[in-house]
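Each remark here refers to the structure printed beneath this line.
Just one protein chain is left out here, and the rest sit where they should.
The first chain written gets the first letter, and so on, giving A and B; residue counts start at 1 in each chain.
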Amino acid sequence: MNKLTRRIILYAFAIWSFFPLYWLLNTSFKTSKDALARPPTFIFKPILDNYLDVISNNEVWNYFVDSLIVAMGTTFFGLLIGIPAAYILARFNFKGNADYGFWILSTRMTPPIAMLIPFFIMYLKLGILDTHIGLIIAHVGLNLSIIVWLMRGFYEEIPMEIEEASYVDGSSYFQTFYKIALPLSLPGISAVGIITFLFSWNEFLFALVLGDSVVRTSPVGLYGFVGYQKIYWGQLSASASLLLIPVLFFVFLFQKPLIKGLTLGSFK
Amino acid sequence: MKKNKLSHLPPIKKLNLTRRHFVKATSALVGAGMLSSYGLPLYAAQNVEEMMAMYKSANMDWESQKGSKIVLSGLEHPWMQSIEPLLPHFTKLTGIDVQVQKQSESEYVAEVPVKLGAGNPTPDVYMVWSYGQAADAGWLESLDQHFDNPNLFDKNWYDLNDIFSSARSFPIWNDGESYVMSITAEAQTMFANQNMLDAIGANVPMTFDELLETGKKLKNDDHAGVAMRSKADGSAGTWPCGGFVFSNGGVVMDNGVCVLDSAEAIEAVQYYGQILNEAGPLGVGNYHWYECLNDYMQEVVAIGMDSSNFATDIENPEKSNAAGHTTYGAMVSGPGKQAKPNMWHWMAGINSKSQNKAAAFLFLTWANSKPTCLMSSALGLATTRTSAWESDGFKSAFGTQAATAALTNLQNADGKIMKDCWFHPQGGEILTPWGIAINEVVTGTKTADKAMKDATQKINKALGV
Partner (left out) sequence: MNSFKKQRTKFIVLMLMPATILLVGLTLFPFIVSLILSFTDYSLLRPGQTKFIFLDNYIELMTTDEFWIALRVTVVFTVLAVLLQVIIGVFIANLLHQETHNISFLRTIYLLPLAITPIAATFTFRLMFNPSLGVFNYFMKSLGFPPQAWLASPSTALFSLIVVDTWQWTPFILLICLGGLASLPNEPFEAAKVDGASNWQIFTKITIPMLYPFIGLALLFRSIDAFKTFDIIYVLTSGGPGILTRTLNLYAFKHGIEFLSMGYAGSIAIIMLIITIVVAQIFLRKNNLLKPKDTFKR
C-alpha cells in the first residue's frame, strides 16, 4: 500500500469518526428551530446563546467538576491497585494464577441491572451514597478487570531478562517491579489510563444510582437536557462539546508515552 | 390564529355533566370571579405580599414544620419546571427548605424504583409514574390522615370543588385511600396544520375513516399526513392508541382481564396501523414524542394526535413553524362510535419511608392550592384546577383554542377505563407487550389480529388470569 492510499484511508476514517461530532457541534450553534430544520442545514447563522447558557449554568460546571474528580480518582486508584495485580499475574507462576485472573475478569461479566438494588443497599448501609469516594470505588471495581488484564498483556510483552538481571544484582522483588518493570510498561499504562479515564468519565448507570445531588457526573447531568416530550438540543450539544475539552486535554497528556513507547521499544 | 374551527367541538355548556367521570363543567365555576375576589394580578408571583396573604387566609398552621428540609424528586416535566421557580414562596411561607432533584424520564424510571425498593428515606415527595405499582409496593404514604389533620389542611380554603372531578377521583386507590394528589391534566388532542388542510380543502377529520382519508390526501412529497407515537415501548404507542381503542367502543382491561383481543380493540389498532402506514411519514414505527412533536413543528407532518401539553411548544414561534396556524380539535371516533380520548393526570405522592411526612404534605397542599396553580398556570402549566384553566394567564400562555379543545377532550374522556389499565399494579406488563404489538402492526411485521391476540395472551399469562 503506498503512502497516498494509506493517507486517504486514514483521513476517511477520521471523517467517519468525526462526522457525528461535527453534527453535534453544528447543532450547538443553532437555534432550536434550525437544529431540526429540513433539509438539514450545513450553513446557517451561528449563535452563541447555547454556549452562554451552558457556561452561566452552575449545574453544568458542577457536573464537570464531579466527573473530573471521579474519573481522575478512578484512573489513579485503578492503576494503583490494578498494576501490581497485573504484574503478579504476568510474572509469577503460582497455584491458581489462571483461576484468579479469570475471577477478576468475571467481575465484568455480570449485567449490572440485576445487581443494582443489592449494590444500592450496600452503599446505603455503608453511608457512601452520593459521595465522590463511593463512586470512585464503584468505578474502580467496574474497571479493574480491564486494567489488570490489559496491563498483564503489556507485561508479557516485555522481555524478562532485564528484570532477572536485576534480581541477580540483588534487588528485591519490589525494587525490580518499581524501578524496571513499571517504567518499561509506560506505553501500556498510558493506553490503559486513557481507557480507564474514558470509561469512568462516561459511565452512566452506577453514576445515576449511586450519585445524587452532591455527586452528579456529566453523563447523568446531561441526560437532564432530554426533557419530557422534548429535547433541549442547544444545551445538550453545547455542554457535550464543552465537556470534550478537558477529556482531550487528559488524553493528550497521557498520549506522550504512547509515542515514546517506540523509542523505549528500541532500547529493549 | 386565523381560523378557529371550533364548530365541530361540542359547546362546553351542553356537555353531559352527570356522567361519573366527567370533569366538572368550567362555566359553573368561579374562574375569573376568583381572580377578582383576590384582586390577583396576572403574574401574581411578582406581588409577594398579596400572595402571602392569600396563603395565610387558610385556617391551618403553615409554619408547623418550620426548619425541616424535604427532597422533591421529579422528571424534567412542565410541572417541575413551573413549580421550581415558585419554591422560594413556599420556603418563605413555611420555613421548609426544598431540595429539587430533576431528571429525564429514562433516568427517573430507572433510579427511583431502586431507591424506593431499597427503602431509602428520600425523596420525600416524588412524581408518581406508575401509581398502581407504587401503591402495591408500599412506596406511598396514605394522605387521608393528613387531610383530616386541621393543622395541615383547611378543606374550605383548599376548595376541592375547584379541582376537576377526574383529578379528584384518580388518587383513590382500590382500598379507598388516597396515596397521591393529581398535579396536571392532559387529554389526547388533535393538532392539525390549518394551512395544509386549506391547501387540499379539507376539514378537520372527526372519525377514523376521515382521518385516514384526509391523511392520505395530505401526504405528498413534501410532508406526511399523520404522525403518532408507535415506538416498540410501553410508553409510546399505547397512550394515543388507547384513545383509538376507547373511541371504538373497546377497553383494555375488563374486570382484571386483558381484552385487547376484542373485535373493537383489534379494529382500532388496525385503523391506527393503517393510518400511520398509509398517511404517516417514513419510519413512523420508531416515533416517540420527540419525533412526533418535531415533525409537526417543522411542518413535515400535517396532523398529530397526542397530549394537549404539546400546545405550549407548537405555539412557540421560536421553536415551531406551525405556530399560529394550528387548529386543535377533538378526538376522532370509530365507525358509529363515541369519541373517548385518552387522558392523564400526573400525580405526586409522599414516600412511605420519608422522615418528613408532615412537611411533605404541606408541600403537596401548597403546590396544588389555588394561588400556586394560578401562578404555575400563568407559566403554561395545565393544572387540575378549573380556576387556573379559566384564568387569563393560562389562556395567554397555553392558547385559548388549545385550552378549549383540551378541556373538551378531557371532559369526553373516561377516566375509569384508562385507570383500569394504566394504574394496574402490573401496568408495565400490560403496556409493554401492547406497545410492542402496536409497533408490529405499524411496521408491518404482524397483522393487527395476530399482534393483538398474541399480546393479549401474553399479558393475561403475566397477570395470571
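Assume a residue touches a chain if its C-beta (ideal position, glycine included) is under 8 Å from a C-beta of that chain, and two chains touch if they have at least 3 such contacts.
Small disclaimer: the values here were computed from a predicted structure and weren't measured.
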{"item": "Chain not shown, its touching partners among those shown", "value": "A, B"}
{"item": "Omitted-chain contact residue, chosen from B:M60, B:L86 or B:V114", "value": "B:V114"}
{"item": "Among B:P281, B:P341, B:G380 or B:G393, the residue in touch with the chain that has been omitted", "value": "B:P281"}
{"item": "Contact partner of the left-out chain, one of B:N149, B:Q298, B:T447 or B:N460", "value": "B:Q298"}
{"item": "Contact set of subunit A toward the excluded chain (per top definition)", "value": "1, 6-7, 9-11, 13-14, 16-18, 20-21, 23-24, 27, 35-40, 80-82, 84-85, 87-94, 97-98, 100-119, 122, 137-138, 140-141, 144, 146, 148-150, 152-154, 156-160, 163-164, 167, 172-174, 177, 185, 187-188, 190-192, 194-195, 198, 201-202, 204-205, 218-219, 222-223, 226, 231, 233, 236-237, 239-240, 243-244, 247-248, 251-252, 255, 258-259, 261-262, 264-266, 268"}
{"item": "Those residues of subunit B which, in the complete complex, touch the missing chain", "value": "106, 109-110, 113-114, 117, 133, 136-138, 224, 231-234, 236, 281-288, 290-291, 294-295, 298, 300-301, 425-426, 428-429, 432, 436, 439-440, 443, 445-446"}
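Keep in mind that, in the parts below, only the chains that are shown with their structure count from here on.
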{"item": "Where subunit A and subunit B are represented by their mean Cα positions, the distance between them in whole Å", "value": "40"}
{"item": "Residues on subunit A engaged by subunit B in the complex (per definition of touch)", "value": "31-33, 36-38, 116-117, 120-121, 124, 205, 208-209, 212-213, 220, 223-231"}
{"item": "Residues of subunit B touching subunit A in the complex", "value": "71, 75-78, 99, 101-107, 110-111, 114-115, 117-118, 120, 289-290, 293-294, 297-298, 300, 307, 309-310, 313, 318-321"}
